[in-house]
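One chain of protein is taken out of this complex; the other chains stay put.
Chain IDs A and B follow the sequence of writing; residue 1 opens each chain.
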Amino acid sequence: MNSKSIIDLLSEEVPRKKTPIYEVIGSFILRDFKIWWTYKFWLTLDISGSILFVATYYIFSMITTPERIQEAGYTTGGYFTFALIGIAFQRYVFFAVQSINESIREEQWNGTMETILSSATDFKTFLLGETSFFFIASSAFLLITLFTGILLGATFNATPYSILSSIVLSILLIASHMAIGILSAGIIMKTKQGNPLTWAFSWMTQLVSGVFYPLKLLPWYLEWVGRIFPLTYSLDGIRLCLQAGKDLLNPVVLYDALNLLLFTIIATPIALYLFRKGYDAARADGSLGQY
Amino acid sequence: MNLKDLIDLFRDEGRNNSSNLIHIWAVFWANFKIFLSYRTWVITETLSTIASIIMYFFMGLQVDAQRLVEAGYGCISWLSFALVGIASENYLWMCISRISHSMQHEVREGTLEPIIASPIRLSSYIIGQSIRGFITSSYFMLGVLIVGIFVLRTPLMVGPENLLSFLVILLAMVASYMGIGITAAGIILVYKRGDPLTFLFASITEFLGGVLFPLNYLKDYPILWTLAWLMPYTYALDALRRVLLTGATLASPDVLKDLTILGIYAIIFIPIGLKVFRWGCDRIRDEGTVATY
Partner (left out) sequence: MEYTVETFDLTKVFKGEKEGGKRLSVKAVDHVNIKVRRGEFFGLLGPNGAGKTTLIKILCTIIIPTEGTATVNGFDILKEPEKVRSSFGWFHGETGGRSLYWRLNAEDNLKFYAYLQNVPRELAKKRIDALLDFFELSKDRHKLVKEYSTGMKVRVMLARALIHNPPILFMDEPTIGLDTISAVETRKLLKALSVELGKTIVFTSHNMYEVEQLCERIAIMKDGRIIADSSPSILRDMLTDIKAIEVEIKECWSHEEIIGMLANLSIVKKVSETRNESNGLVIRLQVDDEYEAIPIVAERLRSRGVKVASILQVKPSLEDIFVRLTRGETS
């Protein structure tokens, strides 16, 4: 080790310019993918888990009656298609939110968080970078789950317009849950205890968002709780599109879409603000790198 | 305290003979205290358990009662059918994953090195952790049963004789899986990352064990049907349902048959698990990666 050569190297003047944001985010995505790819084995297990889950509900659907589903307006496919859409999208959202939390915890645990945030990256870029990859990855999961369902014989009633509408609804679903992901990441940074929150969130949505049964089966107060969660609107809209051939021109689907939009517009700034607060609080008590 | 007093205190040698019971107790006690320190986790986990039971209640509203009758369970509500499955599957999962979870923690936190460097025997460590696992999982199982029976008014047969049979079957079930839990812990020691049990164990038992639907429906798929009856859990759940839904006891021949099979699994797999665990310990001591995460 020669200290002089290092000093020489560092004293060279390098003109600094700001790295474009897409390059920064691209490098985050690439990094996360590389880390993710090292867990190939666990990945396969994860996918098998999803497949098993779908298979469970396939068999379960054999002992159900489709009446309640049809009453709710989802005319085609019966209980299995209904549950398949519920499971696929609920897992989609849960996987994304949990992965964000986990990667933040990992960064804290490894002490890389302090390094990244003390480098010139600002926190919004950091967040966008952290979350982008997991939405890409969970979309892949979503497709695998839906494909398994189709193989097992899920039937749909969809038109090109309704498929397009369901894609729009999925994008709104992502946007609205980005806010939830950011919010829980902010809480993790302060409390260092994210997982219980994510799990509670997961169970709450399963209970009241109509993943496994139409919302109408719930007593009125739980139905109202369900209306807080964006997942409820997404599931209703997507099911109407794929199980009843409706599209965004249908007033109910449009109503669902507008609700999601509204949620996103209101929740995103709040989530960013709270994340900022959590981040500042962690910096203030010096626990950024703590686990 | 000054140095001189401290040194004087250490002049006296005092030491007991090695006692496995004290070691087991120490492992249990320390880990139970750690469990209690995760207060938020305990609370949210309790809430999610309750939420999940309520969810199953609503799911049950869509079930065609006729199908259960056809499957030979008589005229019972689907929720009582499912509740036995959910409670036992949860319980099994928590007990079995205890050892591998704690191994992951000990490696991650670097506390495994001091344990290996102390005179405690591996089996004492495993027993201590298991006791901790039994107690905490019993808490959650009781939660499931209490909500099911008292809040959702699920009819289950709970008399003293049923309860005794229930406990015996639970113990046999956990014993039959113990070997697998210890094996997983041994594998984690070596490969550090991820718990092979976490991902698939719950989904496989839920699917193949027939937690949510009568197993008859798998008969059309011979491979799945065979696999299902290779799993000890299927026997345990069968016995538990007989006891809690139809009022059978330990004396019933079907229950006895199930228990015997569980016992055979325990006898075969526990020694294998211990071997793998020992292999894992020796391997990391050889690689020098006891505390590497």
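The rule we apply is simple: contacts are C-beta pairs under 8 Å (C-beta built on N, C-alpha and C of every residue); 3 or more make two chains touch, one makes a residue touch a chain.
The model shown is predicted, which means the values in this text are computed figures rather than measured ones.
Chemist: Can you list the shown chains that the hidden chain touches?
Modeler: The chain that is not shown touches these displayed chains: B.
Chemist: Just to verify: which one of B:L6, B:C75, B:I223 or B:A251 makes contact with the chain not shown?
Modeler: B:L6
Chemist: For the chain that's not shown, point to the residue among B:A30, B:I43 or B:I272 touching it.
Modeler: B:A30
Chemist: Quickly run down the residues of chain B that touch the omitted chain.
Modeler: Those residues of chain B that touch the unshown chain are 1-3, 5-7, 9-19, 22-23, 25-26, 29-30, 33-34, 37-38, 109-111, 113-121, 282, 285-288, 290-291.
The criterion applied here is as follows: only the chains that are shown with their structure count from here on.
Chemist: Roughly how far is chain A from chain B, centre to centre by C-alpha average, rounded to an integer in Å?
Modeler: The computed centroid separation for chain A versus chain B comes out at 30 Å.
Chemist: Under the definition above, what is the set of chain A residues touching chain B in their complex?
Modeler: It is residues 39, 41-42, 45-46, 48-49, 52-53, 55-56, 59-60, 62-65, 68-69, 79, 191, 193, 195-197, 199-200, 202-204, 206-207, 212-213, 217-218 of chain A that touch chain B.
Chemist: What part of chain B is in contact with chain A in the complex they form?
Modeler: Touching chain A from chain B are residues 40-41, 43-45, 47-48, 51-52, 54-55, 58-59, 61-64, 67-68, 71, 78, 193-194, 196, 199-200, 203-204, 206-207, 211-214, 217-218.
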